[in-house]
Each structure stands twice: as C-alpha cells, then as structure tokens.
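In this view, the complex is presented without one of its protein chains, the others remaining in place.
In this document, chain identifiers A and B correspond to the written order of the chains, with residue numbering beginning at 1 in each.
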Amino acid sequence: MDDVLILGEVKEGSLDARSLELLGIGKKLAEDLRSKLSILVLGDSPANAAAEASSYGPAKVYSVTHSLLKDFQPELWLAALEQACQEIKPAVFLMSHSFMGRELGPRLACRLGARLTTDCIDLTIDPQDKLVLRTKPVSGGNAIAVFKCPGPVQMATVRAKVFSPVERTEGAAEIAEIGVQIDQNLAKVTSLEIVKEEVVALDKADVVVSGGAGLGEEEGFELLEDLRKALSKSFGSVMIGCSRVAVDKGWISSDHQVGLTGTMISPDIYVAVGISGAIQHLVGMVHSKKIIAINTDPSCNMFKVADYGIVEDYEKIIPALITKLEDLS
Amino acid sequence: MTERHIIVCAKQIPDPEAPLSDVSVDAENKEVVVDAPQVISPFDENALEAALRLTEDLDGRITVLSLGKKLSDTVLRKVLAAGADELILLQDDAFDKLDSHSVALALADAIRKIGEYDLILTGRQAGDWDSGQVGLLLAEILSLPCINLAREIEITGANVIVKKAHPLGFERVQAPMPALVTVSNEVGELRYISRTKMLKMLRGASSIPTWTMADFVSEKDRLQKMDIIELSSPPDMGRDCQFLDGATPNEMAEKLALVFRELK
Partner (left out) sequence: MAPQRMMFWQIDHVWLFYLLAALASSLFFAGIALHLLVWKKNAGSLKLPFSKAAFSRMILDTFLGRRIFKGEPAAGLMHLLIFWGFLLLLIGTTILAVHHYLFTFLTGTPYLVFSIAMEVAGIMLTVGIIWALIRRYIQRVPRLERSLEDITVPIWVLLVGLSGFALEGLRLSYDQPAWGGWSFAGGWIGALFSAAIAEAVYPAFWWGHTLLSLSLIAVIPFTKLFHILGAPASIYLQGLEKSVSSDFDENAGEFNLGDSVFFDACMRCGRCVAVCPSAGAKEPFAPRDFIQAMRRSLWQAHSPFGDIRFLFRDEKGEVDKNFWYCTTCRACLEVCPVYGASFESVIKKRMFAIEEGTQVPKLLNQTLEKLARYDNPWESSKKQRGAWAKDLQLPDLTRKGVDANLCYFVGCTTSFDDTAQGIARSLAKILDIAGISFGILGKKEPCCGDIARRVGELGLFHEQMDNCLDLFDRYGITEVVTSSPHCFHTFRNEYPEAPFRARHYTLLLHEMLANGQLRFREQEKTKVTYHDPCYLGRHNRIFDEPRHIIRSIPGIELVEMAHHRENSLCCGGGGGRMWQDLPSEVKMSEIRIREAEATGAKILVTACPLCRIMLEDARKATGLNETLRVMDLNELVLQALASDNADV
C-alpha cells in the first residue's frame, strides 16, 4: 500500500513505450514520497508485459489476468481496476493520457473518490502535505496551471513524450497476480464492430515534414511529399504533418494534424513549411529534437522556436533542396 | 412514436480562438483573460449539432443546460436560435471555478430535477481548462452507460448507436438509453446561425429559466473549487534560430541540405 502505482499499457503483447515514461516520473515521485513504485498490467494474457515491466525497476509488478480483458471494454476494465486498487491501495495512481487513460482515469477517480488531473506535463510532491502538484497546459496552451487536489488517491493522466523513459535495470521485480471478479453483464455498452482505418501514426515518425497555410494551396503538399520521399532515403520513417488551418481548408485529412487538438509529437526533425506557429500548433511539436522552419515571414512565431530557418518562398527552396539532397547522397 | 428527450450540457467560456494579442494571463487572480466576447465551448457546440441532427429524423426535444458563475444571455441564447427547445441557466457565484467532479455533481442534480431523458450529450473537453472529465464523471454519478469520443450518433429503437474513435480506426458501439455520450468535432460543425435568428432570439419575449445553487443542488458542501496553486504564461519555448542565408534560393537550399546531412 501507499505505492506510487503506474498503469502499464500492453500493445501487441508487450509493454507500451509510454509506460516506460510513466515509470520514469513514477520513480521520481516514489523517491520524493519515500514509497514504492509499482506497475499494474491487465489483459487476457499479460504475462509477457509483466515480465518486461519487472526489468524496468519497479518494486513490484501487479498483474491481472482475465479473458474478458482481451479487448478494451471500459466498464469491465474499470471494475477490474477498482478491485485491483482495493487490494493495492496506492497513494498515487498514474496513467498515460492515452485513448484508454482518457476514459479510465476520470471514471476510476470517481469510483475511488479521488480527483484526477488530465494531460499533466509535470508532477511534483508538495513537501508540506505530500499531495501531488499537477502541472498542465490550459486554455489551448495559452497558460500553464498547477493544481492540487485532495483525496485518498492522488490521480493524474500524463502527457506522452514529456518524461524520459526509464532504463532497464539489473534484476527483476516480483510479479504478483491479482484476481478479479468481472462478468460481461457489467458492460452495458456493446461493441458492434471495430473498423481499421489507415491511421497515420505521426508520433512514430523520425522526421515530420509539415505544411500550413503558407503553402497557399493543396498542391503544396505534393511538393512536401517529394521532399518526404527524398528524406526517406537517409532517415528512418518520414511522414507528412500539417497545421489545423490546412485541415480546415480541406487540403489534407485531420490524421496529419499536429498540435493540441491533433497529435503531439517530438520527432528527431520537424520541418515546418509555411506554418506561422500559432500556439496550439507549437505545443504539438515544440519538443522535437531539431526544428527547421521555412516561411516568407521573418517575424513569424515558428522562427522563434526553430533551430534553423530560411526566409524564402518554399516553392523556390524545396525543389532545390531535393536536388541537393540527391547530390549529397 | 415516443418523443425523445436529449439533454446537452454547454459551457460558456472565453473565446479559445481569440487572436493571441487579445489573450493574457492574470497570475494574481489565476485567470486567463481574453479581451473578446465569450463563446460556447466548441465541442459543446458539436454536441448541440449532434442533438439537432438526431431530432431532425426523430420526434425529439432538446434541453440545454449551462453552469457557471456569470452566464450571458447573448452567448447562450444561440442554442435556442439553433433550434434547442429549452435553455436552463444554472447560475451562481458558488459555481465559479468548481473542479470537474463538483461540476458533474451539480449537473447531475439539475438533470435529476429535470426528470426523464433519453440521452445526455456533452463535448469531449472544454476549451478553457481542457480537462475532459465532466461528461465521463456525470455518467458515473448518474450510473449511465457511457460512450466517449463520438463521431456519429444514431438512435434506433431503445438504443443509441455510436461510431466512436478507436486507436485502430473507429468502433461502432451500442448502448441502451438513457445513456451519456461525449462528443468530438467529427460529428459536425454547428450549423450557421444567422444574425437575424440571433437577434430574434435576443429580443425574444420569454426569459430564460435560471436556477441558483439553492434551487437544485442537493449537497452543496460536496462542491469544491479547483485549487489552483499557480497560473503562468507558458515557458519560453524559444531557441536560437540560425538563419540560413544566401544570395539565391539555391544557396539557401544547399546549406539546408548540409544541415540534413549532419543530422543523419
């Protein structure tokens, strides 16, 4: 009890990368609270993930196995989590601000009598009352707020790619199995079908070439696609991104949108072409390792967060760039 | 055919799309100040649009609830101009800066006072605090089937069928009504409300029912304010930009190509 508990997510049998980031921040909180760090994994066969988790340094790994946890049915997961928490009695419970976390977090908090803060970018312990101080962006990124909430369990969902993931450690933690009683009747919402769509996994890209209003027209994305192909030869996965304006104009689908209401990414290189840098967009990519901006307006916000900038019409730069990249390779 | 009753929760907030030069952070009062007229939170407008589309095909009635400290007729009558049947303002100083859980408790009380309903629609998150919890909490408190992040909503018989976001693409789910659905912008932009319609609504004879805390909240002690320790402007994300110059675009492009080669 009094653990700092992390909800680990399992993707295709193994532990999701975000869980490692959670372990990172969890470890720090556990140290500050002088308590244990533990991680909880659920599923129909989480053994693999549990074993993986145990090698990343938590004090304990809790595992819940149940056939009904194969797919994500929120009501069943909530019931399982509630029961697991009754046994574990954590002091702090962190989840990723992921598709699952967004739904499970608030609903579980309600059941546990806790107050949750979503999408946190920093978590620290208040030395006075040992409560968790939750830092999150508000007002579309225009301000940063720090909240404190009372309650038996301190809960938060954490933004991806903000905290550093933990490294593997020597040894393995103990894996404890927790039994839960759940049955299908608990689920009042039934899934009729899941349809796969071609989802652009922007957050997995190494390099993102992104276009905005400054492209002037839909055809601008064709030029960016040429650049993308050229860069693909030297870099791992290169994808196309965009600002919300480009989606609004109908030039590209919202899958490619980078920003607060799109995808938050931090690739190795982010190339912003014709994007002025409104705050809602910046918060989505500002943590990229290197940012390159091409824009005709020297005073635009994007140059203020870029490592390299070119003040020129992209239609003049991109074709020449592609040629030069080919020459150099 | 039975008349369906849909309740939409709409929050009045400072304009999240106001030009940046009109936005400032008041660190002392812990408020984001926007020098522009207030609006209805965008995702809540999507929720209203979803409700309007549902009642186009079915016999239905839409009640909109809005909770806050100081609510504006001008802003909120828009929902009536759009086609909602009733607007109820839940206005009280005590409602200022309540935390998500408390908002959900208060809304639940209001909904219980309203009576029977088939569907509750809320936006997935509000544009001011970006919390994204009230809808989900409301479903928990009222013990309703809950569907999150809807893109399309249909009512068939006694069930609501929702196409919702899913990591792999989308999922189609079904739940018996009464149910609660949180709505994402894919359900559709709120139809355009002409100024004529708005002005008619503003000059409209009937006044809007307004309930204070005493009128409907069952346990006012359970309502807690957000404990905002600090509110600040975002940290400077600035970097030192190295401008790649050149006499011709070709020269600039060449320098950039070299940068890429270095970063490989």
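The rule is simple: a contact is a pair of C-beta atoms (placed from the backbone, for glycine too) under 8 Å apart; a residue touches a chain by one contact, two chains touch by 3 or more.
Not measured: the values here are computed from a predicted model.
> Among the chains included here, which ones are touched by the excluded chain in the whole complex?
Looking at the entire complex, the absent chain's contacts are A, B.
> Residues of subunit A in contact with the chain that isn't shown?
Per the touch rule, subunit A residues meeting the hidden chain are 216-218, 248-251, 297, 313, 315.
> To test your reading of the contact rule: which positions on subunit B touch the chain that is missing from view?
15, 17-19, 21-22, 35-37, 39, 82, 189, 191-199
Just so it is clear, only the chains that are shown with their structure count from here on.
> Report, in whole Å, the distance between the mean C-alpha point of subunit A and the mean C-alpha point of subunit B.
So the centre of subunit A lies 22 Å away from the centre of subunit B.
> Within the complex, which stretch of subunit B touches subunit A?
14, 16, 20, 23, 25, 30, 32, 99-101, 104, 127-133, 136-137, 139-141, 145-149, 161, 165-176, 179, 185, 224, 226-235, 237-244, 249-250, 252-254, 256-261, 263-264
> For subunit A, which residues are in contact with subunit B within the complex?
Where subunit A meets subunit B, its residues are 74, 99, 102-103, 105-107, 109-111, 115-119, 133, 136-150, 188-199, 231, 234-235, 260-261, 268-269, 278-279, 282-283, 286, 290-293, 303-313, 316-318, 320-321, 323-325, 327-328.
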